[in-house]
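Here the complex is missing one protein chain, while the rest keep their positions.
The block that comes next holds subunit A.
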Amino acid sequence: MRLSIEFSGGLELLFGKKKQHSVEVDKKEIVLRDLLQWIKENLLKERPELFLSQQTVRPGILVLINDCDWELMGGLDYKVEDKDELVFISTLHGG
């Protein structure tokens, strides 16, 4: 399936400073929990502990699925669909 994955709020620094990733995941079905591992193995360039902790995203990262908070979509158990748009955004604190 084809997915659009985006990292922002500074998180892109862990992914080769690239925000937008258009990827082809060679799976028929995948839940978000497993997709996180796939991202770690295929997209993540450095310091995995700043992206994942304890099988989920580390505190301070908001996950959006098609512009919706992932909590509304089932969180880690969400079944990812073809053409889904996923955004991983690190919360900002500056002012």
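By our rule, a residue touches a chain if its C-beta (ideal position, glycine included) is under 8 Å from a C-beta of that chain, and two chains touch if they have at least 3 such contacts; residues count from 1.
The rule is simple: contacts and distances are computed from a predicted model.
The complex includes a chain that is not drawn, and of the options "Adenylyltransferase and sulfurtransferase MOCS3 homolog", "DNA 5'-3' helicase", "NEDD8-activating enzyme E1 regulatory subunit" or "Multifunctional methyltransferase subunit TRM112-like protein" the UniProt name matching it is "Adenylyltransferase and sulfurtransferase MOCS3 homolog". Only one residue in the set A:Met1, A:Leu43 or A:Ile89 touches the chain that does not appear here, and it is A:Ile89.
When the missing chain is restored to the complex, the residue among A:Met1, A:Val23, A:Leu50 or A:Leu76 that touches it is A:Leu50.
In the full complex, subunit A contacts the hidden chain through residues 8-10, 45-46, 50, 53, 58-62, 64, 67-69, 71-72, 87, 89-95.
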